[in-house]
Each structure stands twice: as C-alpha cells, then as structure tokens.
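To start, the structure under review is shown below, and the notes come after it.
Yeah, one chain of the complex is gone here, protein chain that is, but the others are all in their spots.
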Amino acid sequence: MTPLSFEWQWNVEYIIFFGLLYIALGVVSVGLVVVVIKTALQVFGFMRERHF
Amino acid sequence: MDSPLLPEGVKRCSPAKFLFWTLPWFLLLAWGGLSAFLCLYKGLNQTNMSNIFAFALWIVFDLAIIALGAGAFFTGFLVYIVGKKELKNILNAAVIIGFICYSAAIVMLGIDIGQPLRGWFIFWHANIHSMLVEVSFCITAYLMVLGIEFIPNILENRKLAEIREFRLFGHSLHHIMGVFAATGVFLSFFHQGSLGGMFGVMYARPFAAREGFYIWPWTFFLFIYSSIAAGPCFTILCTKLTELITRKKLVPNNAVQTLAKISGWLLASYMVLKIIDTLGWIYGVVPRAGLTFMDFFREGPYGVWMMVAEIIVFGVLPAIMLLSPKARESEGLLIIACLLNCTGIVFNRFLFIVVTLAIPVMPFDRFWSYLPTWQEWGIAMAVVGYGFLLFSAAYRYLPVFPKERELNPVTE
Partner (left out) sequence: MKKGSDQGKHKYGMVIDLDKCTGCGTCMIACASENNVSVRPDQSDKERAITWMCLYKITNGKEFPHTEVSYFPRPCMHCDNNPPCVSVCVATATKLDFNTGIVSQIYTRCIGCRYCQAACPYGSRYFNWWHAYFPKGKGLERYLTPEVSPRMRGVVEKCTFCHQRLMRAKNQAYAEGRRELEEGEYVTACAEACPAQAITFGDLNNHEHQVSKLSKHPYAFRLLERLGTQPKVYYMSSRDWVRRQAENLLPGEYKPVINKTWMEEEWSTRPGRDEF
C-alpha cells in the first residue's frame, strides 16, 4: 500500500494503481478540508453565509 | 414523543407504530447477529460452503447489493455531472440505499473471509494484479464518499439543523458535492468493473472466463453496464415501496420517469452487448477449452434455462417495457419491469459465482451440491433487516424526499 510495505515495487503498475487511488483519496480529503475551512470562516464571520 | 426530531410540515406515524414496524427488522438483525457470532467464533464450518463452493450465498448477496446500490453513484452522476436537475428529488434516497448496500457488503465480506483480523492485509500487502484488491480499495473508498454524500441529509434533521455550525457545514458540503460525486463515479466505475473482472480473469474456469481488452476481460465492462442499468431501477423500486407503505406520493413522476427511461436505454444496450458477449463466449472461449455450450449443463440443477431467463425474461423484456412510454407510465408495469430488471442482475451474478464453481472443470470430476445453512441465510437476511431499519429511520427523521411537503400538504 505504501513504499513501506514489503511487496512495494517501484514500477509502472504500482505507480498507476496507487497513483489513481491516492489521487481519488486526495480529492476527497482536500474537499473535506476545504469544507471545514469554509465552515470555520462562516462560523467566525469572515465569510458570508451561503444558503440555497 | 420524538416529534421535535421529525421534519417540519410532514406527517409521520406515532412512535409506537414506528417501533412496531421496526420489530421484524430487529428480529432479522438479531438472527444475523447470532449467525455472525457463530461464524466468527466457531469459524466458517458453520456454513455449507466447501472447497468446491468457495464462494457462495454471501458473495452472491454481496455482488447483488453492490450492483443494485449502483443507483447511488449513477444518480449522482446524472445530477451533478450531466445536470438532470429533476433527479435531485430522488438523489437522497439513492444515496441512502447505496450507503446501506455498500456498508452491508463490507460487513458481509468481513465475515466471509477466514481470518477477519487479517482483513487489512488486503490493503497493506495488496497484490495489485488481483481484481479483488481493486474491488476492496474502491468499495472502501466509495463507502467514505457515500458517507460524505449522506452527511448533508443527516444534518438537515430538524434538531441538528438548529446548530449553526452543523447547518453551515452541511451547506458547505452540499455546495461542493459535485467533486465528491465525481470521485464516487470514478471509484464506482472501477469496483463495479473489477467485480466483473474477478470472474472474467479466471481463465482456467471456462464458464466464467472471457476475452477482453488489455487487462480487462469483457465482464469488466459488462458488470459496469449492468449495474448502471439495474441500479436506478432498484432506487425506483425502493421509493415505490416507501410510497406504498407510507401511502403518500414522495417523488414527482418526472424524476421516476427520467430514471426509468435512462435505465431502459441502458438495459437495452446492455442486452445487445451481453448477447454479443455470450455468443462470442459460446463460439470462442468455450470451444477453445474443448467444450460445447451444452457440456456445462450435463449435471446438476443449473440449466440453459437460467441463461435464457437472464437474457430474455429478465433482460430483453424489461428493456422493452422500460423503453415503451405507455408501459413506463403505468405504475404496475413500471414496477414489474423494475423487478424483472433487478432479478436479472441477481441471476447474472448468481450464474457467474455459484454456477461457475458448480461446474467441474476436470472431465472426471463430479458435481457437488450446495445449500446454504441458516447461519448463511441469517447474515444475508440481516442485510435486509438493516436496510429496512436504516431507510425507515432516515425517512422518519430526515427530509429524504425534498418534494414530500409539496406533494402532501398537511391539511389539518
């Protein structure tokens, strides 16, 4: 799963597979961080509240 | 008693009635809990699986609910990426159904493996050439995405929405939901496909083996296709069932019709591809393995009728029904078409799993039979119980159907 695990090989297959996986997980985590920051800014009044 | 928790402006039954309604589902859960305990404590000898039927009822259930739960990612795709706004009215329900299906599938898989405590080896010691690794990574990641998609709906609960931070968090989350939905589509594409790939790559099992493109056997693409053809129908079935039980109209007709129409087109084109694939298999893979199509059905209860039923009765027929506007608009026929479609996908998964394993490959090997034990049924039925419970609770306490108030004005 990471270069620390025993099976890890530095080859194209590993880089594509885990690259895509970590990109997907990265997008999700960055999205969540952005939401948390936006919420915090709104809570503390640095940003206008959004309604829809 | 729980009235402060109920959504505003809608009618819900009394807490006692609700509790009574949940009883059978709790019973199913208890049955499943006992079965799970026995399987974990005493081992998988509690099941009727064997060295021949290494995959059995649970894997059929897993694959079936993952396919039926595909309505979540596909509806998300249609709403956020294609821009079918009318489907917003059914999206929450689709997400909850997806969440139920995926979380149940992961728990079932956890019980199904012989060494559940080593489950994390799949991730840590991953063999990236195994389709099942891709499945595991993607369904786990996608369950997280489904959780995120479910959160705004939970935070819309009347009590929770009173807390400003929660409300703002929910709104912000909702605002960038397209990003999560897109990631979900990506992840779903790969795990639905890899579930099919799992069987297509078993090149030494001629009943499942398929040719393909690069590293992906045709089943990879067919499983994606069939899941997005059947998933929306399962979402429709669940909302129709909710409407039947609550005796209310919950989703505007146009949303259901759009979904049914898309499902119809997908199913029709899937059937074309499936028939081509089956013919290619019968005249390609099968003779190359030294077999004829009929050789597969020499022994045992599984016959050609299953494949004919899967393609004609549970495939072509519902596709025609869903494509014909007249049939689609009749509630009864729509429900029948959706039922046939969903049964078809379960049949398809059953054929790939149980029938593949039931057919001996060595010419002198014999046919063995398999019937699940009550412990296996217990775990499978617990999924049904869990699904009903979670969906009922969500319906009761959350504004799952945005148009419910508009469609059912409270008169008194």
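Here the chain labels run A and B in written order, and each chain numbers its own residues starting at 1.
As a convention for this text, a contact is a pair of C-beta atoms (placed from the backbone, for glycine too) under 8 Å apart; a residue touches a chain by one contact, two chains touch by 3 or more.
If you're wondering where the values come from, they're calculated on a predicted model, not measured in any experiment.
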Visible chains in contact with the missing one: B
Absent-chain contact - pick from B:12, B:205 or B:248: B:205
Full-complex contact with the absent chain, from B:4, B:290 or B:332: B:290
Residue ranges of chain B at the interface with the undisplayed chain: 43-45, 49-55, 112-115, 118-119, 121-122, 125-127, 129-133, 136, 198, 201-206, 287-292, 295, 356-357, 361-365, 368
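Everything below uses one rule, namely that only the chains that are shown with their structure count from here on.
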Contact footprint of chain B on chain A as seen in their complex: 1, 5-7, 13-14, 17-18, 21, 24-25, 27-28, 31-32, 34-36, 38-39, 42-43, 49-52
Chain B residues within the chain A interface of the complex: 123-129, 134, 137, 141, 144-145, 148, 164-165, 168-169, 171-176, 179-180, 183, 186-187
